[in-house]
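Complex shown without one protein chain; remaining protein chains in place.
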Amino acid sequence: MAFKVVHYINQFFAQVGGEEMAHIAPELREGKVGPGVALEAAWKGEAAIAKTIVCGDSYFAEHEKEAKATILDWVKAEAPDLFIAGPAFNAGRYGYACATIAKAVKEELGIKVLTGMYEENPGADLKKDILIVATANNAAGMRQAAPKMAALALKLMKGEEIGASVVEGYMNQGIRVNFFEKERGAKRAVDMMIKKLNDEPFVTEYPMPTFDRVAPNPAIKDLSKATIALCTSGGIVPKGNPDHIESSSASHYGEYCIEGVLDLTPETYETAHGGYDPVYANADADRVLPVDIMREFEAKGIIGKLHNKYYATVGNGTAVANAKAFAAEYAQKLKADGVDAVIMTST
Amino acid sequence: MKLELGYIQIKDIQFSKECKVENGTLFIDPEVVKAFMYQDDDVKAWVKDFSFDIAKPGESVRITPVKDVIEPRVKVEGQGGQFPGVIAKVDTVGSGKTHVLRGMAVVTAGKIVGFQEGIIDMTGPGADYTYFSKLNNFVVVAEPVEGYQDHKHEYEHAVRIAGLRAAVCIGELGRNVTPDETQEFETFGIIEGAKKFPELPRVAYVHMLQSQGLLHDTYVYGVDAKRSLTTIINPTETMDGAILSGNCVSACDKNTTYHHQNNPVVAELFAQHGKKLNYVCNIITNENVYLADKQRSSDWTAKLCRLLDLDGAIVSQEGFGNPDTDLIMNTKKIELQGVKTTIITDEYAGQDGKSQSLADADPLADAVVTGGNANQNIILPPMDKVIGTLDYVDVIAGGHNGSLRPDGSIEAEIQVITGATNEMGFGLLSAR
Partner (left out) sequence: MVKEIERAGIPVVHMCTVTPISMTVGANRIVPTIAIPHPLGNPSLTMEEEKDIRRKLVGRALKALTTEVTEQTIFEE
C-alpha cells in the first residue's frame, strides 16, 4: 500500500493568484495540486498525496494561531505518513509558514515532516527543529528540488536511516553524521588549500563551535570550616575498575567512598583512562587525585573536611554532552551533601 | 632529493618452504621470518613465541588486537636502508630507489599492551572503515613471556621491532623483482624550488607526530619525537621509512607505520607539485603532554612556516583530546604569520553526534577536513575466524563492557577499527 501524504502550499503555487490573493484562508483540496504533481511522479506509486492544503501567505502571517489550529485539525483527521510543505524557495512569508506549520505538525501530532526552501529564507531558522531541504532561490529550481525532497520524504516514510546533510541535501542540523566522501581526506585538504590560496570560496567540513560561559561563584570565606570534594576526569577508580568505566567514550561515572582512606596506593587504586600513559597513575593515584595531601590539610585544620565521596569519569573521547550530564548529576549530589567547593583534576 | 618507488603488486600470499615473490604472489616460510625476528635480543627476551597467519580481502576473518601495520619494502639503490636508526643504521634515506611490495602488509597482533589497539575485519561492514581490509595481510601474533605485565614498555618495544623486522625480511624478497610500475618524487632546495616555480604558491605539510608517551611514541630516524624540537624533513624521507609508529592512541586515529610510509598528504601534495603549488617540504612537530612543550613546539612550527616564506600549510593531527590543543595552537600561530592553513582532524561528537567535536577551537581554523565521528556505533557481525584474540574487545578504546556479544559479534564505536578516522586523510570517511 502506498504511503499517504498531506501537502501544504501557498496561493501562488496553487495558482489561485499572486500577492493580491495572499489573504486567503486555508482550504483543503483532494489529491495533488501544483508542485505535488512532481513529488508524486518521483514517488512512482510508493506514496500519494491524499490532501493538499492551500493557504495565503499573508493570512498565515497575520492569523498564525487560527491558521495553525485549522491545519492541525485537518492533518490530524487525515493521519498521513508524512506532512510535506513547499518548497518555498526564497519566498519569506511562505518559507516561514512552511517551517512553522511543519514544526507544529511534528511536535503536536508526532507526524514526520519535511519542507524545502532557500538557505537564506527566514523560515530556515527552524532547520534544527525540522528537516529542511536546501533549494535554489527561485521557483526555477523546482526541477532539482522536487526529486530531492521526494527521495528524502520516501526515506522518512520507510523509516530508513537518514544520511549526512551533504548527502541527502537537507540543511545541517548541528548533528554530526558520518558518510563516505568520493575523495580521500588528504585530497580534499589539498583542494581546499588551493582554493584558499586563490581566494576562491571553500566550505569547511567542520565549522568551529562557540562555547557558553557560566559566571564564577563567590569564593569560600572560611576554608577551615569548608567541606571540599575531589572530582576527576582522569579515571581514578578502585583497583579492578568495579564499575567497568570504559577506557574511552565513557557511558557512566563512578562514585567512590574514601571514608578513612589516607593515601591511594597501587594495591587499591588505578586509572581506567585510555588516553594517557597509565603507568604513573597506577603507581600512585595521588598524582591524579590528591587524597593524601587533602587528608594532610584536613588533619592540620587548613580545610574543614575532605568530602567522603569522590566522583570519577574518563575524559578520554567522552562526548561533551555525556560529561556534562554526569557532572550536572553529581553536582546535585554534592550540593545535597553540603559540599562547599570542588577541586576537579584533569589529565 | 629524488626518490624512485618501484611497485611490485602482491595479489596473493602463500605459506611455502621456499621464500620468493613470483608473478604477484609472495611465497613465504614463516620459520624464516621468525628466525629473522629472533636475531634481535629484545625480541628474544620478551616474546615467548610467534604464530603466523594470512588474511585476504573478502575472507570472514577478524584480526585483533592490532598493534601496527607495516608495508614491506627494500632499498635497492642509494643511501640508507629500511627504518634507519631502528633497523638499518642511521643514514639519510629518501633518495635512490626503493622497491615496494604493494597490496600487502605485515600486521602485528597479540596480547594487549595498552588500551589503544584495534580491529581489522576483512569483510562485512567493518571492512568498509579500514583500508587494511583491502590488503593481503601477513599477520604476526606475538606471545609474551611470563610476567610481561610488569614490563609493558619492554614488551611493546620488542613487538614493534619484531613487526619491523618481519617487514624487512619480506621486503628483501622484492630486491631482484622487476616492478610493475615505477614513480619518481622530487622536491628541491629552497632557492632552487623558488626559481623553478616562481609563480606557484609555496606550500608545506605540517605533520604532527603523536608523542603523548602512551606506552611509546613516534620515531624519526630512531629518535623519540617527544624529545625533538619541531624540524624540517624531506617528503621523500618519510616515504622511505624515516618515520614509524610506536605509539598507542585509539586505533581509529593512530597513524600506523603503513600510514607514514604511504602518507596521503605527501602523495596529494606531490600530485599538485609544479602544477598548482610548489611543495616545499614537511615540517614535523610533536604532541607532548607538557603545556610548555606544546607552546614551544607550536611557536617553532609557526616560526619555520615564516622562515620558509610559505603561502600555505596543511596540518594533520594524530590522536584526539589534548592534541586538539596542539592542532589549534599550530593552526592559530601559523595563520597569524600570514600563512594560510587547512587542517585534517577527526571528531568525538558523541554517539548521537550532538556534542562538540574537538576539545579546543579557534575561529582562525576556518578550513577543516574531518575523518568522521569516531564515536559512531557499529555492529561488527561474527567472523568465521579470529586471528589474535577477542579477549580485549571490551576494554580497548571505543569498546565497553559487553561490546563482545555471546554470538561473537561486536557492538562498539568505530574508534576500535584500525585507521577508521585517520587524520592524515587516508580514508573516505567524513562527517557533516
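Going by the order they are written in, the chains are A and B; count residues from 1 in each one.
By definition in this document, a residue touches a chain if its C-beta (ideal position, glycine included) is under 8 Å from a C-beta of that chain, and two chains touch if they have at least 3 such contacts.
The structure presented is a predicted model; accordingly, all values stated were derived computationally and were not measured.
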| item | value |
| --- | --- |
| Among A:Ser58, A:Asn172 or A:Thr345, the residue in touch with the chain that has been omitted | A:Thr345 |
| Residue among A:Val75, A:Cys231, A:Ile245 or A:Ile258 touching the omitted chain | A:Cys231 |
| Positions on subunit B where the hidden chain makes contact | 212-213, 289-291, 294, 322, 324-325, 328-329, 359-361 |
| Contact set of subunit A toward the excluded chain (per top definition) | 211-221, 223, 226, 228, 231, 233-234, 276-281, 283-284, 286-290, 292-294, 296-297, 302-303, 313, 323-324, 326-328, 331-332, 334-335, 339-347 |
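Please note the rule applied: only the chains that are shown with their structure count from here on.
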| item | value |
| --- | --- |
| Centre-to-centre distance between subunit B and subunit A (centres being mean Cα positions), rounded to whole Å | 33 |
| Footprint of subunit A on subunit B - complex, ascending | 114-116, 128, 152-153, 201, 203, 212-215, 249-250, 264-265, 267-269, 271-272, 276-277, 289, 311-312, 314, 316, 320-322, 340, 342-345, 347-358, 361-363, 365-376, 394-401, 413-415, 422-432 |
| In the complex with subunit B, residue positions of subunit A that touch it | 164-166, 172, 174-190, 192-194, 196-197, 202, 204-211, 244, 246-249, 251, 274-277, 279, 315-322 |
